[in-house]
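Quick one: structure below, then a few questions.
Every protein chain of the complex appears in place save one, which is left out.
Per-chain numbering from 1; labels A and B assigned in written order.
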Amino acid sequence: MPQTPLSVSHPAVRRGVNAGPWSLGWVLVVLAVLAFYPVVFRNFLTLGVTIVLFAGMATAWDVLGGWTGQLSLGHAVFVGIGAYTMALLVLRAGVAPWWGAMAGVGASVVVAAMWGAVTFRLRGPYFALASIAVAEMTRIVANNWASLTGGAEGVSLPSLPRFLGLDLFSRRVEFYIALVLLGLAVVAASWLQRSRFGYHLQAIREDEDAAMAVGINPTRDKVLAFLASAALTSLGGSLYGIFLGFFEPRGMFSLDLSVQLALMAYIGGVGTLFGPLVGAGLLVGGSEVLRIYFPGKSLFVYGLLIILVVLFAPDGLGTVVRRVRRV
Amino acid sequence: MKQMIMALALVFLVLGTAGGTSGAAPASGEPIRIGAISSLTGSFATFGSMERAGYALAVDDINTAGGLNGRPLVIDLQDDTSSANTALTVAEQFINSGVPLILGAYSSSVTKPLAVYMARQRVPLLNSNSADDSITKPGSDYVFRVGQNTDAYVKPFFALFKQLGTIKTIAILVSNNALGHSVENSLLTQAKDGGYPVVFDQAYDEGLTDFRPVLNRIKDTGADVLAMSSYEADAVALMRQIKEVNLNAKIFAGAGATGFAIPSFLKGGGDTVEYVITSAAWSPDVHYPKAHELFARLKAFMGGAEPSYHAIRAYAGATVAADALRRAATLSPEGIRAALQTTSLTTPFGTVEFKDFSGFHNQNPLPSILMQVQHRAYVTVWPLDVAVGKVIYPTPVWTARK
Partner (left out) sequence: MVEFIQIVVNGIFTGGVYAIIGIGLSLIFGVMRIVNFAHGVFLVVGMFTTLFFFERLHVDPFLVIPLVVLVGGLLGVIVERSLLEPIARAPEHASILMTVGIGLVLSNVLLFTFGDAPQIINTRYSTSTWHLGPITFSTALTISFFLTVVVISGLALLLGRTDLGRAIRAAAQNADAAELQGINTRRVRSLVFGMGFALAALAGALLLPQLFAHPSIGPTYTLKAFIVTVLGGMGNVAGAIGGGLLLGITESLGAAYVSSSYRDVFGLAAFLLVLLLRPAGLFGRSRT
């Protein structure tokens, strides 16, 4: 790979790495506005849960993909681990789903640590390719190891204990849990925006060799970012499993799902606080609109949208809004 | 973001009216609307278009015959884009708009999460075409299935084997998905019960397509029967390569229907699919009233394309729904559920009753039939009372064919 010199065109460099102390305030404002969604759109909770949940997972993806600049196309592994660990513990051991979700986080962190330690010596597209291979192998193994996962027939969750008296299958409850998750992910991102660790990651993203020269340990920092990203994605996966109520390895570990998370972040803007949220809203909400008005054409428009974003808004649509506001 | 929400809100306002299928009808009065979810786009769209035809004709017939006690039936058919997530979104919108009954979906992988959701919402789901056993086993009080499950697909094969007498061993090759494994389990159980050793049992990963290495292994086992389950493209590829590696079995069985029992199998497979025996849910040869007539009308509706049994089962599903709506004490989900449970109806597809048996719940116990490809056409060969042709057995070896 040719080494790209510190690129002055990179969004983070262009707008200044520190977006200002008010960013946390914005996080709270946006979350507070979103909290009214179930009240306003009480008939469209399923869509709301999907948008917020995917926004949360895309933001988690962005911790590695955007802030650290390591393009992963295998994050479905953590969605799958989160969902399966939770479900299998519920079904086989009667463990409550929230503890199951924690166990999923543990499992995801272990997997991410091994995965990162082995493949982080690869850079750029090589890391992305390796991530596809890891995810595809995981999918095939999950599909075939029936005694562990239930195999291709999938698992279903007929009933769950109540969480603090709340019905976990209620879309309203799921929405607020997803919102909390999104909040966690965005707060993590906003911390990356300002903390020393965040600067390290951004330095690695811009030029790994230069970062090493100033005393940053890229492999360690990349692995740490990967762990955080995996843990948050895994929580999202557990909730996604509950939301679906039934799932199979081919859906939970699919390359499509991995690519979708990355696309949401890119379309909204990587390495920004709200980019993944904007991307998730556009892609999930948009495909629902397209499904109704352009039946069968939604993927086509999806593809077109991606091309247009790359050509005309390479930093993501979220940053277009920002630029317009600054003018 | 705000604008997007506004745009979405607008869309939702018109959502309830989009995509409806309604029939001009002598029935007057306020229409009764029920929901239907099918895969009109995406990987299962071939089957979704069959379901659409079945629903549309059923609505026409119901409404010209006086509707539901004088009120016309409207089936609001929505696309799930072959994705479970979309199906759940659509189902919620149906339920929130007061729909008391939903028909669907096509694929087992969409129907399973949908069934879990519907049971939780306590709104009945009437499924016509998903085959996976687990949808009604254990099932739930709110999930009803008109169509045959994989156990039923596999059963007539063993009846046939018993009658033929000279069959000893079975090899199994199924696609590595929910349907494939459901067929595999049914085959394993029934082979064990019938005392037929299974000498080979594998699932293949979908996607590609070089079956030669596996087929060579099966050839070595010398199994009498090769039982398979695949979607449409793989079914043809399998038969072609079976010929290529010169694998000879006494019976090539499409044990899960699906890819082996649709018109494109005949067209794509040419002479390699000759003599294949497949289970099927239905054929025009069955003795039910108006079966041949319905087949012709469906064909006309689909612009001359040959309908598969999926269209007829969707027709039957809509007919069963209308029957339950007529009999229901109240047009609430509970009222309709109670009415569905006492269904006893003869449709062009066959009799429909929802029974509990051997672990199944609210499952229509209709048997499957067997069809054999003879002279590039499906000929019903089993059970004997509806058969129009005799089974050609054993399958001629490849070298003996022209």
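Note that a contact is a pair of C-beta atoms (placed from the backbone, for glycine too) under 8 Å apart; a residue touches a chain by one contact, two chains touch by 3 or more.
Quick caveat: nothing in here was measured; it's all calculated off a predicted structure.
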| item | value |
| --- | --- |
| Option from B:Ser43, B:Thr64 or B:Thr169 whose C-beta touches the chain left out | B:Ser43 |
| Listed residues B:Ala36, B:Val236 or B:Ala257, member touching the removed chain | B:Val236 |
| Listed residues B:Leu164, B:Leu188 or B:Val214, member touching the removed chain | B:Val214 |
| Given B:Thr189, B:Gln202 or B:Thr342, the one touching the chain that is not displayed | B:Gln202 |
| Positions on subunit A where the hidden chain makes contact | 1-2, 4, 7, 9-10, 71, 118-119, 121-122, 124-126, 128-130, 132-134, 136-137, 140-141, 143-144, 255, 259, 263, 266, 270, 296-297, 299-300, 302-307, 309-311, 314 |
| Residue numbers in subunit B that touch the chain omitted from display | 41, 43, 45-46, 176, 202-205, 207-214, 216-217, 220, 232-233, 236-237, 240-241, 243-246, 264, 267-270, 272 |
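The rule is simple: only the chains that are shown with their structure count from here on.
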| item | value |
| --- | --- |
| Averaged-CA centre spacing for the pair subunit B and subunit A, given as whole angstrom | 36 |
| Contact footprint of subunit A on subunit B as seen in their complex | 1, 4-5, 7-9, 11-12, 14-15, 18-19, 40-41, 45, 79, 81, 84-86, 88-89, 91-93, 96-97, 109, 112-113, 115-117, 119-120, 132, 134, 176-178, 180-182, 203, 205 |
| Residue ranges of subunit A in contact with subunit B within the complex | 41-47, 50, 140, 143-144, 146, 151-154, 156-158, 169, 171, 243-248, 250-251, 277-278, 281-282, 285-286, 288-289, 291-293, 295-296, 298 |
